[in-house]
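With one protein chain held back, the other chains of the complex are shown just where they sit.
Should a chain be cited, it is by its letter among A and B, assigned in written order, with residues numbered from 1 in that chain.
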Amino acid sequence: MTAGWRLHELAQMVGGRVEGDPDRCVRGIATLDVAGPDDLSFLTNVRYRPAAEASRAGAILVGPGVVVEGRDLVVAAEPYLALAELLDRMHPEKPPPAGVSPDARIEASATVGREASVGPFAVVGAGARIGDRVVIGAGAVIGEGSVLGDDTVLKPRVVVYPDTVVGARCLIHAGVVLGGDGFGFATSASTHRKVPQLGRVVVEDDVEIGANTTIDRGTLGETRIGRGTKIDNLVMVAHGAVIGPHGLLAAQTGVSGSTRIGSHVTMAGQSGAAGHLKIGDRVVVAAKSAVFSDVPDRSFVAGIPAVDHRAWKRSLALVKMLPEFRSRLRSLEERLASLEAKAKGEA
Amino acid sequence: MTAGWRLHELAQMVGGRVEGDPDRCVRGIATLDVAGPDDLSFLTNVRYRPAAEASRAGAILVGPGVVVEGRDLVVAAEPYLALAELLDRMHPEKPPPAGVSPDARIEASATVGREASVGPFAVVGAGARIGDRVVIGAGAVIGEGSVLGDDTVLKPRVVVYPDTVVGARCLIHAGVVLGGDGFGFATSASTHRKVPQLGRVVVEDDVEIGANTTIDRGTLGETRIGRGTKIDNLVMVAHGAVIGPHGLLAAQTGVSGSTRIGSHVTMAGQSGAAGHLKIGDRVVVAAKSAVFSDVPDRSFVAGIPAVDHRAWKRSLALVKMLPEFRSRLRSLEERLASLEAKAKGEA
Partner (left out) sequence: MTAGWRLHELAQMVGGRVEGDPDRCVRGIATLDVAGPDDLSFLTNVRYRPAAEASRAGAILVGPGVVVEGRDLVVAAEPYLALAELLDRMHPEKPPPAGVSPDARIEASATVGREASVGPFAVVGAGARIGDRVVIGAGAVIGEGSVLGDDTVLKPRVVVYPDTVVGARCLIHAGVVLGGDGFGFATSASTHRKVPQLGRVVVEDDVEIGANTTIDRGTLGETRIGRGTKIDNLVMVAHGAVIGPHGLLAAQTGVSGSTRIGSHVTMAGQSGAAGHLKIGDRVVVAAKSAVFSDVPDRSFVAGIPAVDHRAWKRSLALVKMLPEFRSRLRSLEERLASLEAKAKGEA
């Protein structure tokens, strides 16, 4: 049982300040709807303002300039970032105990780093190199010659095909498949012959990959995920694609073969990009959109095919006006006909 | 070898009646195209009427008012429901034998209910509670502290992250991942810091979840699937989403974080909903649509963004009329120009 934290301690952890009682003590963090007087809650999205006012939370973490009447507040310049920091401090994760399960099968030529943890029924192939403090979950399969960097965590049932490289401090969720064959076939006389997929997948440092996502190996070269990029569940990254550093690929997104995506790119949920494209730095692709052509840096695109998002919005608005257009056309036709009739009568 | 069933017995099972010979005997149920004289077939979709007429089936299960010339019919008020009932009766599933495989690894502090079946290479973590008659397939991984209710079936290779709660009589298909981390990052100075995902997933009673679907845990609170809801394959339910009871989420659907969906909602295939929305009771979202704003009860929405489906159909029809609009515009311009020329000449 933890003794709790005083608000001034928490504010100090996140470089913030307290508005209200700096000595109020909280024991945990909870969402606005379930927090009680012993909890710190948080208001990081204005939508939830009424929930903040109704909450029984003892104190609330907010951004600058946010006031919630009658509450003790911890004010942080970046409240969502502060929340991440406080959750780490107040609810630290406990790693699984180090050691290799007697039920894991590790080829003799593989190397396993210090304090690594390998779960039951995991399989590590010949020549694989597993870094220090790596965690390999139950039933995960690491192909021969693959490399997992220090402090990387693989959840249960991840499959890493041979010769894949994963950097340090990555988090790979259950069911992810790294390094499956790219979808490459040479079609001749109406049948499809497999083009051998001999490349590999490289995942740089500090990448997170969500459950059941698949990243295919390059045909000959690499499929690469840049450092710090975060990928959600059920995402597909095809052979030879390159995702730059610090990207965000939301759930069910697809990136086709050989497409190169710059740094700090966001692809929202269920969006996609066709193959062999160049998508620049700091591009945002709206949810459910499909990119069919190159996209310059710092664009925000939407639609199928994706265009500048303002053009997309304008098109939507104009399509909504079509019933009005139709009646204006009709009215013009009637008025013109009557004018024509009159002109004819006069002639 | 079963002796077969007489049509009057089958009709009684489903509260229906026979039109034709009540003593006709059938030995199984088969689709219209493969059924023979010893089979009962069924006609539950009008599309297949010609197939019914061409079928060699000995008897056909139909709804009220449906006539197929020269056939013995079992007539039920709800024929598709009757089909489900008859399939259960005539082809009962045989559960795997109870018992824990010697190749399963169950932590000492976990509890396993009576007559449960745990397959080879399954792993059950510390403190997990497995109900009576639960079936855990080969290679499934149940995280520590998780709970599986009575009569729930997990097919092979399901992964249940720690502290997940699954109710009674659920059916979870192969490759499903319950409780993976939500996709939550605090972005500061262009890098993404993980927001710890400390909540859980709660799946209520009588839920079915299709192969390779993923349901993420809440950041602090719950992601919840209401009782009786059925989820298809490759569906994504994000952190903090709440799906009400008796919903249907078809394949490849995605529900973003914190969205709350009411009861009896249908989301058709490849549809999606953005985050932090409220979707009311008995809403239907058409296939391939994307919901970007709140939806009131009993709406039927379609499109990207989703709007009332009649408005969506109207827009489609009007867009199809655009070539006509263009020629009407041209004609108006010509006629008007000629009238203007005439007016000028007269002036």
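To be clear about the criterion, contacts are C-beta pairs under 8 Å (C-beta built on N, C-alpha and C of every residue); 3 or more make two chains touch, one makes a residue touch a chain.
All of these numbers come straight from a predicted model, not from anything done at the bench.
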{"item": "Given A:Arg24, A:Arg129, A:Arg157 or A:Arg200, the one touching the chain that is not displayed", "value": "A:Arg157"}
{"item": "Residue of B:Gly119, B:Gly221 or B:Gly275 touching the missing chain in the full complex", "value": "B:Gly119"}
{"item": "Residue among A:Thr31, A:Ser117, A:Ser146 or A:Thr214 touching the omitted chain", "value": "A:Thr214"}
{"item": "Interface residues of subunit A (partner: the chain not displayed)", "value": "105, 121, 123, 139, 141, 157, 159, 161, 175, 177, 180-181, 183, 185-186, 188, 190-196, 198, 212, 214, 216, 219-221, 234, 236, 238, 252, 254, 256, 270, 272, 274, 276, 290, 292, 304-305, 314-315, 318-319, 321, 325, 328-329, 332, 335-336, 339, 342-343"}
{"item": "Missing-partner contacts on subunit B, residue numbers", "value": "29-31, 33-34, 45, 47, 78, 80-81, 83-85, 87-88, 91, 93, 103, 119-121, 137-139, 155-157, 171, 173-175, 208, 210-212, 228, 230, 232-234, 246, 248, 250-252, 264, 269-270, 287-288, 304, 316, 319-320, 322-323, 325-326, 329, 332-333, 336, 339-340, 343"}
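In the analysis below, only the chains that are shown with their structure count from here on.
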{"item": "Whole-Å gap separating subunit A and subunit B, where each centre is the average of the chain's CA atoms", "value": "25"}
